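Left out: one protein chain. Kept in place: all the others.
Then we have chain A:
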Amino acid sequence: MELTRYVTIGQYIPRESPVHRLDPRSKIAAVTVLTVAVFVVRDFSGYGLLTLFLLGVVLASQIPLGYLLRGLRPVLFLLLMTLVLNVFFSGIQGGTVLFQLGPVVATREAVLRAVFIGYRLVALVLVTSLLTFTTSPVQLTDGIERILRPFRRLGVPAHELAMMMTIALRFIPTLLEETEKIMKAQMARGAEFEHGNILRRARALVPVLVPLFVSAFRRADELALAMEARCYRGGEHRTRMKELRLAPRDAVALALTIAASFVFTIPYPTWQALLR
(Lines give C-alpha, C1' and ligand atoms only; values in the text may rest on other atoms or scores of the structure.)
Protein backbone atom coordinates (compact mmCIF):
# COMPACT_ATOMS: atom_id res chain seq x y z
CA MET A 1 0.00 0.00 0.00
CA GLU A 2 3.01 2.29 0.68
CA LEU A 3 1.30 5.60 -0.03
CA THR A 4 4.59 7.45 0.27
CA ARG A 5 5.82 5.79 -2.91
CA TYR A 6 3.06 7.19 -5.09
CA VAL A 7 3.40 10.77 -4.05
CA THR A 8 6.30 12.53 -5.70
CA ILE A 9 5.34 16.12 -4.91
CA GLY A 10 8.42 18.22 -4.52
CA GLN A 11 10.61 15.24 -5.19
CA TYR A 12 14.14 16.50 -5.34
CA ILE A 13 17.17 14.67 -6.72
CA PRO A 14 20.36 16.17 -5.29
CA ARG A 15 23.19 16.50 -7.84
CA GLU A 16 26.10 18.84 -8.36
CA SER A 17 24.92 20.11 -11.72
CA PRO A 18 24.91 23.63 -13.19
CA VAL A 19 21.11 23.45 -13.31
CA HIS A 20 20.97 22.61 -9.59
CA ARG A 21 23.25 25.53 -8.81
CA LEU A 22 21.00 28.11 -10.49
CA ASP A 23 19.05 30.43 -8.24
CA PRO A 24 15.48 29.12 -7.80
CA ARG A 25 14.13 32.48 -8.95
CA SER A 26 15.83 32.25 -12.31
CA LYS A 27 14.65 28.66 -12.69
CA ILE A 28 11.06 29.65 -11.93
CA ALA A 29 11.35 32.50 -14.43
CA ALA A 30 12.82 30.16 -17.06
CA VAL A 31 9.99 27.66 -16.53
CA THR A 32 7.48 30.46 -17.01
CA VAL A 33 9.14 31.57 -20.26
CA LEU A 34 9.27 27.99 -21.56
CA THR A 35 5.62 27.40 -20.65
CA VAL A 36 4.62 30.40 -22.74
CA ALA A 37 6.84 29.16 -25.56
CA VAL A 38 5.20 25.72 -25.46
CA PHE A 39 1.84 27.34 -26.10
CA VAL A 40 3.01 29.84 -28.70
CA VAL A 41 4.98 27.44 -30.88
CA ARG A 42 2.78 25.94 -33.59
CA ASP A 43 4.85 23.88 -36.00
CA PHE A 44 7.26 20.96 -36.11
CA SER A 45 10.36 23.07 -36.57
CA GLY A 46 9.61 24.85 -33.29
CA TYR A 47 8.79 21.68 -31.39
CA GLY A 48 11.90 19.98 -32.74
CA LEU A 49 14.12 22.78 -31.53
CA LEU A 50 12.33 22.95 -28.18
CA THR A 51 12.84 19.20 -27.73
CA LEU A 52 16.55 19.57 -28.48
CA PHE A 53 16.80 22.43 -26.00
CA LEU A 54 15.01 20.43 -23.27
CA LEU A 55 17.24 17.42 -23.91
CA GLY A 56 20.26 19.68 -23.49
CA VAL A 57 18.95 20.92 -20.15
CA VAL A 58 18.23 17.36 -19.02
CA LEU A 59 21.79 16.35 -19.91
CA ALA A 60 23.21 19.33 -18.05
CA SER A 61 21.05 18.58 -15.01
CA GLN A 62 22.39 15.01 -14.67
CA ILE A 63 18.84 13.79 -13.99
CA PRO A 64 18.43 10.37 -15.68
CA LEU A 65 15.95 10.65 -18.56
CA GLY A 66 14.15 7.56 -17.28
CA TYR A 67 13.37 9.38 -14.05
CA LEU A 68 11.81 12.24 -15.93
CA LEU A 69 9.79 9.97 -18.17
CA ARG A 70 8.51 8.09 -15.14
CA GLY A 71 7.09 11.42 -14.00
CA LEU A 72 4.81 11.18 -17.02
CA ARG A 73 3.05 8.07 -15.75
CA PRO A 74 0.35 9.89 -13.80
CA VAL A 75 -0.63 11.91 -16.90
CA LEU A 76 -0.50 8.95 -19.29
CA PHE A 77 -4.24 8.41 -19.15
CA LEU A 78 -4.91 12.09 -19.69
CA LEU A 79 -2.50 12.02 -22.63
CA LEU A 80 -4.24 9.06 -24.23
CA MET A 81 -7.67 10.60 -23.80
CA THR A 82 -6.42 13.86 -25.31
CA LEU A 83 -5.02 12.06 -28.32
CA VAL A 84 -8.13 9.93 -28.97
CA LEU A 85 -10.60 12.76 -28.47
CA ASN A 86 -8.65 15.14 -30.66
CA VAL A 87 -8.16 12.65 -33.47
CA PHE A 88 -11.71 11.34 -33.71
CA PHE A 89 -13.81 14.17 -32.37
CA SER A 90 -11.84 17.12 -33.64
CA GLY A 91 -14.80 18.81 -35.28
CA ILE A 92 -12.55 19.70 -38.20
CA GLN A 93 -14.64 19.65 -41.36
CA GLY A 94 -13.05 18.35 -44.57
CA GLY A 95 -9.31 17.85 -44.86
CA THR A 96 -7.37 14.82 -46.01
CA VAL A 97 -8.96 11.61 -44.75
CA LEU A 98 -6.32 9.25 -43.38
CA PHE A 99 -8.66 6.44 -42.52
CA GLN A 100 -12.34 5.92 -41.96
CA LEU A 101 -14.27 3.38 -39.93
CA GLY A 102 -17.98 3.80 -40.35
CA PRO A 103 -18.88 7.23 -39.03
CA VAL A 104 -15.48 7.66 -37.36
CA VAL A 105 -13.08 9.70 -39.47
CA ALA A 106 -9.49 10.64 -38.80
CA THR A 107 -8.18 13.49 -40.90
CA ARG A 108 -4.55 14.49 -41.33
CA GLU A 109 -5.31 17.89 -39.76
CA ALA A 110 -6.93 16.30 -36.70
CA VAL A 111 -4.02 13.91 -36.15
CA LEU A 112 -1.53 16.76 -36.41
CA ARG A 113 -3.46 18.83 -33.91
CA ALA A 114 -3.75 15.90 -31.51
CA VAL A 115 0.00 15.34 -31.70
CA PHE A 116 0.67 19.01 -30.97
CA ILE A 117 -1.64 19.07 -27.99
CA GLY A 118 -0.19 15.83 -26.66
CA TYR A 119 3.31 17.21 -27.11
CA ARG A 120 2.41 20.34 -25.18
CA LEU A 121 1.17 18.27 -22.28
CA VAL A 122 4.35 16.19 -22.22
CA ALA A 123 6.58 19.27 -22.53
CA LEU A 124 4.79 21.03 -19.66
CA VAL A 125 5.17 18.05 -17.35
CA LEU A 126 8.84 17.67 -18.28
CA VAL A 127 9.62 21.34 -17.73
CA THR A 128 7.96 21.48 -14.33
CA SER A 129 9.45 18.20 -13.14
CA LEU A 130 12.87 19.45 -14.23
CA LEU A 131 12.26 22.36 -11.86
CA THR A 132 11.24 20.23 -8.87
CA PHE A 133 13.89 17.58 -9.50
CA THR A 134 16.69 20.14 -9.53
CA THR A 135 15.44 22.50 -6.80
CA SER A 136 15.11 21.53 -3.15
CA PRO A 137 11.76 22.35 -1.50
CA VAL A 138 13.53 24.85 0.72
CA GLN A 139 14.97 26.69 -2.27
CA LEU A 140 11.68 26.53 -4.11
CA THR A 141 9.71 28.12 -1.29
CA ASP A 142 12.48 30.67 -0.71
CA GLY A 143 12.38 31.51 -4.40
CA ILE A 144 8.62 31.95 -4.40
CA GLU A 145 8.82 34.12 -1.30
CA ARG A 146 11.43 36.37 -2.90
CA ILE A 147 9.51 36.62 -6.16
CA LEU A 148 6.35 37.62 -4.29
CA ARG A 149 8.10 40.01 -1.91
CA PRO A 150 7.64 43.12 -4.11
CA PHE A 151 3.90 42.43 -4.17
CA ARG A 152 3.64 42.61 -0.40
CA ARG A 153 2.62 46.24 -0.66
CA LEU A 154 -0.40 45.08 -2.67
CA GLY A 155 -1.36 42.81 0.20
CA VAL A 156 0.21 39.57 -1.06
CA PRO A 157 1.31 37.66 2.09
CA ALA A 158 4.60 36.49 0.57
CA HIS A 159 6.22 35.17 3.75
CA GLU A 160 3.05 33.51 5.02
CA LEU A 161 2.47 31.72 1.70
CA ALA A 162 6.03 30.41 1.68
CA MET A 163 5.77 29.31 5.33
CA MET A 164 2.51 27.51 4.55
CA MET A 165 4.14 25.70 1.63
CA THR A 166 7.10 24.69 3.78
CA ILE A 167 4.88 23.32 6.53
CA ALA A 168 2.69 21.52 4.00
CA LEU A 169 5.74 19.87 2.44
CA ARG A 170 7.08 19.01 5.89
CA PHE A 171 3.81 17.35 6.95
CA ILE A 172 2.82 15.52 3.75
CA PRO A 173 4.97 12.46 4.62
CA THR A 174 3.91 12.56 8.28
CA LEU A 175 0.22 12.62 7.40
CA LEU A 176 0.65 9.94 4.72
CA GLU A 177 2.32 7.67 7.25
CA GLU A 178 -0.51 8.32 9.66
CA THR A 179 -3.16 7.60 7.00
CA GLU A 180 -1.46 4.33 6.29
CA LYS A 181 -1.40 3.43 9.97
CA ILE A 182 -5.10 4.22 10.42
CA MET A 183 -6.04 2.30 7.27
CA LYS A 184 -4.13 -0.73 8.47
CA ALA A 185 -5.82 -0.53 11.85
CA GLN A 186 -9.22 -0.31 10.14
CA MET A 187 -8.35 -3.19 7.84
CA ALA A 188 -7.46 -5.30 10.87
CA ARG A 189 -11.02 -4.65 12.00
CA GLY A 190 -12.40 -5.81 8.67
CA ALA A 191 -12.67 -2.57 6.68
CA GLU A 192 -12.43 -2.99 2.90
CA PHE A 193 -10.72 -0.27 0.89
CA GLU A 194 -9.98 -2.15 -2.30
CA HIS A 195 -13.26 -3.92 -3.00
CA GLY A 196 -16.85 -2.95 -3.58
CA ASN A 197 -18.33 -0.11 -5.59
CA ILE A 198 -17.24 3.50 -5.34
CA LEU A 199 -19.90 4.39 -2.80
CA ARG A 200 -18.87 1.55 -0.56
CA ARG A 201 -15.19 2.42 -0.80
CA ALA A 202 -15.92 6.07 -0.11
CA ARG A 203 -17.87 5.08 2.97
CA ALA A 204 -14.99 2.94 4.17
CA LEU A 205 -12.80 6.05 4.06
CA VAL A 206 -14.91 8.01 6.55
CA PRO A 207 -13.45 6.25 9.62
CA VAL A 208 -10.00 7.00 8.19
CA LEU A 209 -10.54 10.65 7.40
CA VAL A 210 -12.23 11.63 10.66
CA PRO A 211 -9.34 10.62 12.95
CA LEU A 212 -6.91 12.01 10.38
CA PHE A 213 -8.56 15.45 10.51
CA VAL A 214 -8.76 15.40 14.28
CA SER A 215 -5.07 14.58 14.50
CA ALA A 216 -4.15 17.16 11.84
CA PHE A 217 -5.83 19.89 13.86
CA ARG A 218 -4.06 18.76 17.02
CA ARG A 219 -0.77 18.80 15.16
CA ALA A 220 -1.47 22.29 13.84
CA ASP A 221 -2.18 23.50 17.38
CA GLU A 222 1.00 22.03 18.79
CA LEU A 223 3.14 23.22 15.90
CA ALA A 224 1.83 26.77 16.28
CA LEU A 225 2.75 26.66 19.98
CA ALA A 226 6.21 25.26 19.25
CA MET A 227 6.81 27.96 16.64
CA GLU A 228 5.79 30.67 19.08
CA ALA A 229 8.06 29.20 21.72
CA ARG A 230 10.87 29.52 19.17
CA CYS A 231 10.24 33.26 18.89
CA TYR A 232 8.35 33.08 15.59
CA ARG A 233 6.47 36.30 14.92
CA GLY A 234 5.89 36.29 11.19
CA GLY A 235 8.23 37.48 8.48
CA GLU A 236 9.31 40.70 10.14
CA HIS A 237 12.62 40.79 12.05
CA ARG A 238 13.36 37.44 10.45
CA THR A 239 16.65 36.81 8.66
CA ARG A 240 17.61 33.73 6.67
CA MET A 241 20.51 31.35 7.05
CA LYS A 242 20.82 31.11 3.27
CA GLU A 243 19.89 34.37 1.58
CA LEU A 244 19.32 33.84 -2.13
CA ARG A 245 21.87 35.60 -4.34
CA LEU A 246 21.70 35.96 -8.08
CA ALA A 247 24.96 35.08 -9.81
CA PRO A 248 26.14 35.92 -13.34
CA ARG A 249 25.26 32.36 -14.41
CA ASP A 250 21.60 33.13 -13.60
CA ALA A 251 21.55 36.03 -16.03
CA VAL A 252 23.21 33.88 -18.67
CA ALA A 253 20.80 30.99 -18.23
CA LEU A 254 17.73 33.20 -18.29
CA ALA A 255 18.94 35.17 -21.32
CA LEU A 256 19.62 31.93 -23.16
CA THR A 257 16.17 30.58 -22.36
CA ILE A 258 14.45 33.75 -23.51
CA ALA A 259 16.47 33.95 -26.71
CA ALA A 260 15.89 30.27 -27.46
CA SER A 261 12.16 30.63 -26.86
CA PHE A 262 12.01 33.42 -29.44
CA VAL A 263 13.81 31.20 -31.92
CA PHE A 264 11.32 28.35 -31.29
CA THR A 265 8.40 30.59 -32.21
CA ILE A 266 9.82 31.47 -35.62
CA PRO A 267 7.30 29.89 -38.05
CA TYR A 268 8.53 27.24 -40.45
CA PRO A 269 7.99 29.33 -43.62
CA THR A 270 10.25 32.01 -42.16
CA TRP A 271 12.94 29.39 -41.58
CA GLN A 272 12.54 28.32 -45.20
CA ALA A 273 12.91 31.89 -46.38
CA LEU A 274 15.86 32.48 -44.07
CA LEU A 275 17.68 29.36 -45.11
CA ARG A 276 17.22 29.83 -48.79
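The rule we apply is simple: contacts are C-beta pairs under 8 Å (C-beta built on N, C-alpha and C of every residue); 3 or more make two chains touch, one makes a residue touch a chain; residues count from 1.
FYI, contacts and distances are computed from a predicted model.
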| item | value |
| --- | --- |
| Protein name, per the UniProt record, of whichever chain is missing from view ("Carbon monoxide dehydrogenase, large subunit", "ATPase", "Helix-turn-helix domain-containing protein" or "ABC transporter ATP-binding protein") | "ABC transporter ATP-binding protein" |
| Given A:184, A:200 or A:238, the one touching the chain that is not displayed | A:238 |
| Candidates A:13, A:138, A:187 or A:212 - the one touching the absent chain | A:138 |
| Contact partner of the left-out chain, one of A:36, A:69, A:156 or A:227 | A:227 |
| Chain A, residues in touch with the chain not shown (by the definition above) | 14, 136-138, 166-167, 169-170, 173-174, 177, 218-219, 222-223, 225-233, 237-243 |
